[in-house]
Structure formats: C-alpha cells, structure tokens
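Complex shown without one protein chain; remaining protein chains in place.
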Amino acid sequence: MTTLETRLRRDRGRKLLMPYLTGGVTPDWTDHLRAIADAGADAIEVGIPFSDPTLDGVTIQEASDAALARGASTDGVLADLSRNRIEVPVVVSTYANLALRRGADRFCRALAEAGVQGLIVPDLPLEEAGATSAAARAANVDLALLASPATPPLRLREIAERSRGFVYAVSLMGTTGERRQLAASAAALARRLRGVTDRPVFLGFGISTPAQAAVAARDADGVIVGAALMRRLLDGADPASTAGFVRSLRRALDGVPARTSADAGG
Amino acid sequence: MTTLETRLRRDRGRKLLMPYLTGGVTPDWTDHLRAIADAGADAIEVGIPFSDPTLDGVTIQEASDAALARGASTDGVLADLSRNRIEVPVVVSTYANLALRRGADRFCRALAEAGVQGLIVPDLPLEEAGATSAAARAANVDLALLASPATPPLRLREIAERSRGFVYAVSLMGTTGERRQLAASAAALARRLRGVTDRPVFLGFGISTPAQAAVAARDADGVIVGAALMRRLLDGADPASTAGFVRSLRRALDGVPARTSADAGG
Amino acid sequence: MEALALRDPSAAPVAGRFGRHGGRFVPEPLIAACEEVEAAFTEAWADAGFRSDLAWLLSRYAGRPTPLTPALRLSAELGVTVLLKREDLTHTGSHKINNVLGQALLARRMGKRRLIAETGAGMHGVATATAGALLGLPVTVFMGERDIERQAHNVFRMRLLGAQVVPVRSGSRTLKDATSEAMRHWVSATEDAYYCVGSVIGPHPYPWLVRELQAVIGQEARHQCAEQLSAGTPDQVVACVGGGSNAAGTFAGFVETPARLVGVEAAGGAGAALGEVGVLHGFQSLFLQDEQGQIREAHSVAAGLDYPGVGPEHAHLRDLGRAEYVTATDQEALAAAVRLARAEGIVPAIESAHALAWVVRAAGTTDLPTGSSVLVTLSGRGDKDIATLMAYLGDEEAR
Partner (left out) sequence: MEALALRDPSAAPVAGRFGRHGGRFVPEPLIAACEEVEAAFTEAWADAGFRSDLAWLLSRYAGRPTPLTPALRLSAELGVTVLLKREDLTHTGSHKINNVLGQALLARRMGKRRLIAETGAGMHGVATATAGALLGLPVTVFMGERDIERQAHNVFRMRLLGAQVVPVRSGSRTLKDATSEAMRHWVSATEDAYYCVGSVIGPHPYPWLVRELQAVIGQEARHQCAEQLSAGTPDQVVACVGGGSNAAGTFAGFVETPARLVGVEAAGGAGAALGEVGVLHGFQSLFLQDEQGQIREAHSVAAGLDYPGVGPEHAHLRDLGRAEYVTATDQEALAAAVRLARAEGIVPAIESAHALAWVVRAAGTTDLPTGSSVLVTLSGRGDKDIATLMAYLGDEEAR
C-alpha cells in the first residue's frame, strides 16, 4: 500500500478533502499550498499548467495561463514542491503531453523525487494509460484514473480496478468550473463506483461551496474542489483566506457522517 | 433639292462650317445659336440631349447632362428652335431612341414644323435607317448618314447615295471630343467619300482648333466642330466669345482654297 | 418564322432580329466590328473544333455540367417541387463564365489581343478577367462607380486576376453607364480589342451569340429534368432577368416543351415587365423610359439586375406570349436569399434570389399551384453579396 493509499483510506473516519491548486499560479503559491495543507486537506491536487487545458473551464484556464505567463513549467513546479515538502500528500495533475514529452518513466521518477505521491492525467483514459501506469507504479506514484457519468458498468469496474490511490469520479459531463448546483449525475456515479471498489471515491468538477461539498460527500468518500478555490486566489485572496475557504469546506464535510448508506452502492 | 442641299453645296465657293451646339445646355443657348449663326456658320448642328449618349466623349456627355438637368427635352428644344428661327439651316442630331420613341414620322414632322432642315442619328446605321429615312423625306428633312474610316468601299458608296443633305465623315475611330491632332484617318476618309459622291462631305469628331479645321478642310467640303465649342460654353463663355471662336474657325477655313485637288478623291 | 431563332438555336436570327426587336443600332464606326464578330462566330459555331475546345474548357476548367439539385426542404415548405440549376457552382461563381469562355476563345481565334467588358455585379467582369488570364489576353473592365462600391469583393477579384477596372462616373454610375462606356471604348479599339458583352444585349450578333453560349444551361437542365422528374419536364421554368442571359440560356432548353417560362426582374429594373419599346446600346427592345424617350435609371439592390432594359429575345418572347415577365422587390429577394441559405445551405446571388422570391410568392397560388414542379436557375452564388445580406439581416433582426 502506497503512502497515498494509507492517507486516503475510506475508513479514516471522516470525509476526505482534496483542494486543487495550480502550480506556479502566483509567486506565493507554495504559501497557499502550505496554508491549505494546514487547513484540513487530506491531500492536495497540484496542477502543472499546460498550454491547452482542454478539460478545464475558464477559471482553471486562467490560472494555467497566469502560471505559464509567470514562467511555470514542470521542472519549476516540481522544484517548488521539492523545496516545500508538506505533510499532506501531493497529487500532481496535468495533461498527457507534459508527461509523455519527457517520457512517462522520467516524468514519474521526477514526481517521486519531488515527493509527489499521486498523479492524475485526465486525457489518459484506460486505453492509453498503460505505459504511464507502469511507469508510475515503478516510481511508486499512484496513477488515479477518472470515471464519468457516461462510463458504462464494465468499464467502470475496470477503471476502479486499475486506478491507484483513489478513483476520481467526474461529477458531471462538462469541464472544471464552479456550478450553482451539484450535478444530479454526481451522487449516482459515486454510488456506482463505491459499489465496485474499496478504493476511496473522490467526486470532483463543479463542487463550489461547502454546502455542495457536504451533499457530494454523502455519496462519495471525498471531494475535490478546484475552480472555487482558484477563483478566490485569482481574485487576490491571500493564503490566510484560501485557507479559510478550505477550513469552511472541512467543517462542512465534518458534518457528514463518515459511514453512510452510500456504502451500499448505487 | 432641299434647302439644306442648296445651302450646303460643294460649289458654294468656300469651305463649309457646321458648329455643334447642345440644345438647352444653358438658359441662353438660343443666344449662342444666333451668335454662332451670325459668326459665319453654314449650318448649325443642334443636339437634342439624350440620357445615354454612347457615341459622345466627356464634353458632350457633360453638355447633355447639363441640358437634361435643366429639363431639356425634344419638345423643349424644338420649341426653342421654333421661336428662334435663324437664317442658317439647322440640323438636329440625336440618338435613335428619341426619334423612335414618338415614331419616326411624328418626330420628323415635328422637326420640320420647328424649321429644322436636317437630321443626324448616329446610332441609326444604314440597315436600321430605312423607316426614319422615309419619314424624314416625307417631312422634307434631310437625314444625313455617317461614314467611318472602317466603312468598306461598297458600303461607303451606299451610305453616300442614301445620305441626304451631306455626308457625315466620322474622322476617327472614337467618340466625339477634342484631340490634340487631326486623326490620320480623316483625310483618307474624306477623299474616299468625295470620290463616290457629289454631296458635300463634312468631317467631324475631334476637330478642335482653327488650324485643325483648315487641315481637315483640305480634303473635305466642310467641318463640324462640337466638343471644342461646347467646352468653351461649359466653361462659361458668353455668346460673344462662342461667336468669336466660330469666327476664328471661319477665318481659318476661308484660308483654304475652296476647290482643291481633293476633288480627285482618295 | 418569328420564333425561328429559338426553334433552331444554332441559326443566327434573320438580320439580327427577334421579331421586331434586336437589330444593330450602332454608330457606323462599329458596324464593321459587329460584322466581324458575327462572321467569326457564325463560322466558329459551325466548327466542331471550336465547339470541342469550348466543351473542354467548360468541363475541365469551369466545372460543367452543374448539378440540378432538388431543394427538398424548401419544396416541402412551399408545396411545390423546386429544382435548382446550380450555376453558382461554376468556376467564378456564376453563369457568366459559360459566355465568357466562348467569347474569349472567339477573340483568340479572331486574333484579337485584348478583351474589354462592362460589368454590373462584377460577375461578368470577374469571368472576363478569368478568361483573359487563362488565355493570356489583357482585360479592361468598365464598372459603374456605384457598383464598384457595393460589389467591392468582385472588384478585388478582378484586380487580383490582373484586370484593369475602369470606374464609370457618368449617369446612374451602374451597369447602363458601364455598358455605354465600354461601347465608347470599343469604338476606339476595334482593331485590337474584342468586346466581350456580358448578357443577351447589345447589337447583333451579341444577343444571339450570348444566348447560344448560355444555352448549355438549358440543355443540361432539360436532360437532368428528364432523369429526375417523372413528368420529364418541369411545369415551370424560372430565371432572373437582368439583361437576360441566364434566363435566355435556361429557356433555350425548354422553349419547345410545354413548360411555362417565367423571367423575374428586379422591381426597379423591369425592362421586360414595365418597359416600352426603345433603342439603347445597339439594340431595340423594351426599356424603362419617360414619354420623351429618356432612359430611366434602374434601381435594384442586385447590381446585376440594375439595368433599364432587357435582351431583345425576351422582348420578343413577351410579344409572342411564350414567356412571362414578373418582378420581385429588393426586400423579397433579400428574404428569399436568406431563406434559401437556411433551408438548403445555399447562399444565392441576390440576382438569383429574385427568381426564388417569385417562386416563394407564387407557390400555392394559381400562378404556381401546389403540387407543380418548378425549375429555378440559380445564376450565381452570394459571396459577393454577403455584406448586403448581413446588413439586411441585421435590420430584420433589429425589428
């Protein structure tokens, strides 16, 4: 069992929280990283910005652009992470090209060397994930796979099986970004996933408020909150206020019983 | 023999001069008419302005437009002529549509009633002139036909034969308008025409100065001067000055021996 | 005897006449030039070599045959079977290319060294510029200043093709004046230059010659109708009429059939529908004019229909009652263009949209009863008219 798996266990007794942060988005991004870690995150997803974030909505596109404009790069973000080790596990997310460009093996080793424990590559679906998956395993990095509301049952099972660390349940058919309401598809997907795997199931995409996080957590083991946090950061929030937002999410999640009927699956 | 034929005889002992004037071009156009008549013209060509003067260059186009803008019309020009009978014969020139619009018969009768003795319709060539020719004859109006440098010998002979009053020799392949030099084609055409007819041959198109008129008259019986006169008129010349220009033409022509070797033909 | 020219399409009309219309009302300096063109075309048209050169260019270069497209959605909406003859798909985007390739070949055969042309919408100018480039003959195009403004797209195309575009500033500064100016220029250049007339207008032999060259539209359509319609021929055949070349070419294929022939003019340029007998630009026909005989200015949003007269053959067909001439307004034409774009994915030239506009108006009435079939010649594509159509759409949507 990897460290990530140890930390993100279903049975940790509370709903899990994974805030998302674009690496290099501001000069003080590692201050945010630390503040968020201290505010009750169970893991942090750190995005390595890519020029063409095809699965991201406007907010994270803007964050990526800002980071790239500041000169952010894979090497830079990893160096920052290396210098700013935090107690909470870090999961890097990025697009396939950045991983494949240097070769999956080298890329995964570089992650591990920077203390990164997990990896999300949204445009590497099951069929294309083979080599990266092997490389990650060799580097002791968990490659988490994504499932979506449109994923049919057999495929869902295979995704859950081959996913490492956790399973990323894309709550809706759409891009990242804040939404007024939690998608109706979220609960059903989380339930379906929990019915086929023991790995923790994280709902992500569109979870924008503590209230939505709480609703999402009824059916999932944890939530990922990205755009809502990044919007605050892009609007000028300092590390104390991003941490404040994360704390409010933490509180909302802590109000949800950690073991619910959701275990029965969907 | 019509009056026009009497007046425009080859053997009148001088080279003949037919200035051109657009009917209705200015409020005082009949003053110009009279002044020109008194300045030594043997006949005056009066244009009835047409909306689409396809054989005219810019000067006479401008004169036509000015006349039409002033409300000039066939009826108006003929009424003016009727009220301002002059001793010198008047030859009306216009485009076919104005003649055919009211019917060739009515049109020619109206000309005759206004005291007009001749008619030129540049877009009624031999083939199309039949009806108008008959109508003109019936009204005792001479329909003069045009010949051009491109007209072949047999056709030239037929044009000369069917032309009444005089033959209009178009001095060049082109539209009306001033030219720096008399066209090289002018003399040859005049000579060819004089070789096939006893009717007076008038060279027209592009004769712009007294000197050019004199050169033209070496081979022709007379000249028609239009654009050069109309340019002066459009530039604001009063009847005295248009008459002055006509007098200078008259003088130049009077310097040309009336019976030259041109009679030998070209 | 009157309709002879139509029955035997390859025979020149007697003395250049279509009934009482047509003729050769040109100043004497142009007579020889007209005769030269007549003789050359008569001979060329009887020469299988010339015809096969032309056929080669039409198919290999210009994209003939053009399809006959059933307008399925529009037909369903209107309750009549609408077939579109797709001249918009030819090279340069209108039927003008059919005529121009023939005339350019003729010019070369005659040993002429350059081409002159008048243009309204610019399609004939573009086509002439194209043929000139293809055959290596320099081209001068006369175009009214007003048309230069509203058909800027085509002015650019002509220049790109290497043609000289001469702005005409006289009169209404549209097609009528461009034609006058082209004739003026021709008088001074008959030796060197071939005058490539753009429609079935002008002195003999042009109305006949251009009709012959455009007859390919009707001939193809006739065969295509035989394949596509169970009745073999359409009940009605409709085309827009400026000078009338696309209509004449279309009608040529159907004049012997029972099909009703309908020419649609711009309401503001309806020589055939509203004109009276007159002479202009070398021919007798029907023209908009006042009681004195001054030619009236036409006014149409379609530069190619902005002409006060109509080709003599149309005047004759009207005299005979063999064809009917109706009008469509600017608004109707613009609306029909947008409608075709949205129903069939085809943006027609505003000229062509006049023909459609009449079909739209007449469908379901006794003029074009439900269940009948109608062939419409789409004389050209609307690329030149995009700005005009957008402005119209903006106005519509603002309402």
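Every chain is named by a letter (A, B and C) in the order it is written, and numbering of its residues begins at 1.
Simple rule for what comes next: a contact is a pair of C-beta atoms (placed from the backbone, for glycine too) under 8 Å apart; a residue touches a chain by one contact, two chains touch by 3 or more.
This is a predicted model, so every value here is computed, not measured.
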Let's see if you follow the contact definition: name the visible chains touching the chain that is missing.
A, C
Of A:Asp11, A:Glu87, A:Glu127 or A:Asp235, which residue touches the hidden chain?
A:Glu127
Of C:Ala32, C:Ala55, C:Met110 or C:Ala133, the residue touching the omitted chain is C:Ala133
Contact partner of the left-out chain, one of C:Leu68, C:Val82 or C:Ala323:
C:Leu68
Chain not shown: contacting residue from C:Leu89, C:Ile148, C:Ala221 or C:Ala266:
C:Leu89
In terms of residues, what is the contact footprint of the unshown chain on chain A?
50-57, 61, 65, 68, 73-75, 95-102, 122-128, 145-152, 155, 159, 170, 172-175
Can you list where chain C touches the absent chain?
59-61, 63, 66-70, 73, 86, 88-93, 129-134, 136, 153, 156-157, 159-162, 338, 341-347, 382-383, 386-387, 389-390, 393
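As a convention for this text, only the chains that are shown with their structure count from here on.
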Between the chains shown, work out who touches whom and classify the graph as line, ring, star, complete or other.
other
If you average all the Cα positions, which chain's own average lands nearest?
C
Centre to centre, by mean C-alpha position, how many angstrom separate chain A and chain C?
67
Interchain centroid distance [CA atoms averaged], chain B/chain C, Å:
37
